[in-house]
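A single protein chain has been omitted from the complex, and every remaining protein chain is retained in its original position.
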Amino acid sequence: MQGLIDRLTALLNDGTVARVLGWKKGDMPYNPEPAIFNSAEELKDFVYDGFCGANLSKMMIEATKLEGKTAVCLKPCDTYSFNQLIREHRVNRDNAYIIGVGCRGKLDIEKIKKDAKGITEISGTELDGQEKVTIKTIYGDKEINYTDALLGRCHVCKGKEHMIADETWGESKDTADQERFEEVQKLEAMTAEERFEFFKNELSKCIRCNACRNVCPACSCRKCVFDNTKFDAQQKANVDSFEEKMFHIIRAFHVAGRCTDCGECSRVCPEGIPLHLFNRKFIKDIDKYYGEFQAGKDPEAQSPLTDFTFEDIEPGERG
Amino acid sequence: MSVNENGEFRPLIVAFCCNWCSYAGADLAGSSRLSYPADVKIIRVPCSGRVNPMFILRAFERGADGVIICGCHPGDCHYSTGNYYARRRMTLLFSMLDYIGVENGRTRVEWCSAAEGAKFSKTMNEFCEKIASLGKNVRLGDLRCKD
Amino acid sequence: MYKISLKDLDTLFREIAGNNELILPVKKAGQINFGAYEEGVETDLINKSVKSPKDAFFPQFETLYNVKKTITPADELADGEEAANTKIRTKLSIEMEGLKDKDFVIFGMRACDVKGVEVLDNVFLSDPVDSFYKARRDHGIIVALACKEPEESCFCTVFGVDPADPTKAKADVATWIVGEDLYWKAVTEKGEKLTESVKSALTDADEAAVESEKANITSIMDKLPNTKLSLEGWGAGKTDEKFNSELWGKIYNPCLGCGTCTFVCPTCQCYDIKDYTTKDGIQRYRCWDSCMYSDFTLMAGGQNRTSQLQRFRQRFMHKLVYYPDRYDGMFSCVGCGRCVDKCPQSLNIVKVIKAFDKEEKGGAV
Partner (left out) sequence: MQRIGVFVCHCGSNIAATVDVKKVVELVRYEPGVVFADDYMYMCSEAGQEKIIEAIKENKLTGLVICSCSPRMHEKTFRACAEKAGLNPYMVEIANIREQCSWIHKDREEATEKAVILARAAIAKVNLNTPLQEGESPVIKRALVIGGGIAGIQTALDIADAGYPVDIVEREPSIGGRMSQFDKTFPTLDCASCILTPKMVEVNQHPNITLYTYSEVEGVAGYVGNFEVQIKKKARSVDMAACTGCGECQAKCPLGKMGKIPSEFDRGLKNRPAIYMPFAQAVPAVPVIDRENCTYFKTGKCGVCAKICPSKAINYEQEDEIVTEKYGAIVVATGFDIINLDKYGEYAYNESPDVITSIELERLMNAAGPTGGHLERMSDHKQPKDIVFIQCVGSRCDDEKGKPYCSKVCCMYTAKHAMLIKDHWPDTNVTVFYIDVRTPGKNFDEFYRRAVEQYHVNYIKGQVGKVIPQPDGSLMVQGVDLLDNKQIMKKTDMVVLAAAIEPNKGVRKIATMLTASIDNNDFLTEAHAKLRPVESPTAGIFLSGMAQGPKDIPETVSQAGAAAVKVVGLLAKDKLKTNPCTAKCDPMFCNGCSTCANVCPYGAITYEDQLVRGPGVNETRRVAIVNNALCQGCGACTTACPSGAMDLQGFSNRQITTEVDAICQ
């Protein structure tokens, strides 16, 4: 990590960049927050470890509006989001200096907390850290395999390549050990009643906090249609019925063909709703009906929903 | 949805028809006196590409039991490409509705030209039958839309 | 003081649910939230619920009243009334939504959550009284539970809450988990009445066992990182000083503007009132709102708070300055730590307090 800080300091000092967008040490061992560092002095609080799961590309929408370049630390999967934002003219590439930071998968604190309460210290989560993470708590010490504490999304890692970067730092690891569409397929194999029960159960937890939407790099609308008075779609009723479904279906639909499957929605959901299952279903369908497509891989590629062929499948047909 | 005095279920069906082909097809069905159930209520839109998935979900939310989108045949769109986009959008939306456990068949897309009054009527008759067999839409309705 | 074996808790719940509606921490789809008791439901009395139990008194969504439009049939018109005159024939009637009129029990609230209800009381029970809230408060019986395993995000002691002794909070019944038993102590008259109705499931117990548990909890709290938080500089009368601080500009940035902190919070009390059009009128309902949302208190002209910085500041100023200003210095944070756990960007009230503390002590932030 010191190497990264040194490099960032150099970039700030030689004027290549005016500021750095990265992560700042939290007040607990596992809660670093995304932050902007304006000086080498401020960088002393910079941190990059297994808990830096946040995808910083969306914050670049505002950061690249500022004077001068902003250096941003992007993990391989974050770079897909950044490319997609370039495609949609939402970030100014010229004002961005991308450090492709290495990644060996990011940790899910909820998984760690499952059997570790009262945490006081966690070690071994750095990029070059150990296979095992050691957790000290007031109730006793614990140990967990790094790979067992990974975020769900890391099990379907898109690979260790950065899709865009001005320079890279650190080694990456492809942490995929699951079939990307396994969960979707499992649901598809259920009966309609079972699927309905599953989603009802999950979505009944939704508290309409909008964290999924606000963190999503594809949900980059200046004002969401659900906040748009002109559309008359504003709702925050949370009546344990249709509202959440409508919100989540439309949200997934709006990002269909644009969602890079970064998994931020599921990571931030306070109720642990597997929201990526909506997006991944669309991705699976798009792949199947219109040919494989990975949003953010190529900023020039036409999104499948703004494209067509004469021979497209008819709605309702199951290929 | 309503239930008539015989206790028979009468579905509420919203049909989005593009102005150029299917709305004209509906007119032709009318002038040819080719009947279909009064359960079908048509909303005129310029093009099937104008149909936002939000309109469809809104209809279900407010109590519709079935939603059908009619447009020009692929290749015949008055605006040349609108129905191609509609086709992709609806393919994905319908698949999603199926995925979250909504009964297959509550939604449908049919391409119907201005000359196909008979097809329009036949389609609506079939769709009404289908929805009647599926019964009331409970999975997509807002609980506040009770009768 | 009574007790019941943890193994037999279901008997107790069934007993309570037999007489009253029972709300308790339920684990559903992997998450703990307060919910209605049902046969076979999975409960969790050790871990913190995602949302606070404030829904029991102040639900996220509730109907206030319905407006219905009726039209007088032409043949029922009085003499001289013209059939074409739509005005005289249209009648609007308002149907109030019924108030809560049955007792219900909310089991497993923590001391912080009970303190949260106190915060809500100040707002909703002072003039003008919120009749919906009051009816729920009148009929709600709070069975509080001492914290078995406080977590590192907990900092209730900072706000004078004693997680070890719910009798100090405004609970009707206080309970503790000690060993394999749940200890039960009625605190109020309502609590006595409830105890009476479930007595068959309980056995007499000695208070001593609870004392050691209390000491144990207190010592755990002592070890937790956030319980030493200093509230110096916050509270009534600090509006100008804090509002104008430049520090807000430095710390708000990662805030997503989502409502997670607001909606998991036991003390946030803001709501929005909206209309839903029905077949023959409208349904007026209220639902929680969040000061973090861009359309919070949005006026036709596009105001009020237009930037996330302003919204971010509002939330913490409200908790730590405006509320104390209004209610005798009482903070409207109870230190439950839910926002600390759930903020997607790892921002939270603790970090805010620490940042100000550090700055005031001269350190860089």
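Which chain is which? They are A, B and C, in the order written, and residues in each are numbered from 1.
The rule we apply is simple: a residue touches a chain if its C-beta (ideal position, glycine included) is under 8 Å from a C-beta of that chain, and two chains touch if they have at least 3 such contacts.
Fair warning: this is a prediction, and the values are worked out from it, not measured in the lab.
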_Left-out chain, listing which of the shown chains it touches_ = A, B, C
*Which residue among A:D27, A:D45 or A:E88 touches the omitted chain?*
A:E88
_Candidates B:C21, B:V109 or B:I131 - the one touching the absent chain_ = B:C21
*So which bits of chain C touch the chain we can't see?*
69, 71, 74, 83-84, 86, 89-90, 277-279, 301-303, 306-307
_chain B residues that touch the omitted chain in the full complex_ = 12, 14, 19-21, 23-24, 26-27, 29-31, 33-36, 38, 41-47, 49-55, 58-59, 62-64, 72, 75-82, 85-86, 89, 113-115, 121, 145
_Counting contacts across the full complex, list the positions on chain A that touch the omitted chain._
65, 88-90, 220-225, 228, 230-233, 254-255, 302-303, 305-307
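Criterion: only the chains that are shown with their structure count from here on.
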*asked:* Suppose each chain is reduced to the average of its Cα coordinates; what separation in Å results between chain A and chain C?
replied: 30
*Compute the distance, rounded to whole Å, between the mean C-alpha positions of chain B and chain C.*
44
*asked:* Quick check: how many Å separate the C-alpha centres of chain A and chain B?
replied: 37
*Counting only residues that touch at least 2 other chains, which ones in chain C make the list?*
276
*So which stretches of chain B touch two or more other chains?*
144
*Write out the stretch or stretches of chain C touching chain A in their complex.*
28-31, 33, 50-51, 60-61, 149-153, 220, 223-226, 253-254, 256-260, 262-264, 272, 274, 276, 285, 287-290, 293-295, 340, 342, 344-347, 350-351, 354, 364
*What part of chain B is in contact with chain A in the complex they form?*
53-54, 57-58, 60-61, 74-75, 81, 84-85, 87-105, 107-109, 139-144
*Mind pulling up the chain A residues that touch chain B in the complex?*
184, 187-188, 192-200, 225, 231, 233, 239-243, 245-246, 249-250, 252-253, 256, 278, 281-282, 285-286, 289-290, 304-310, 312-318
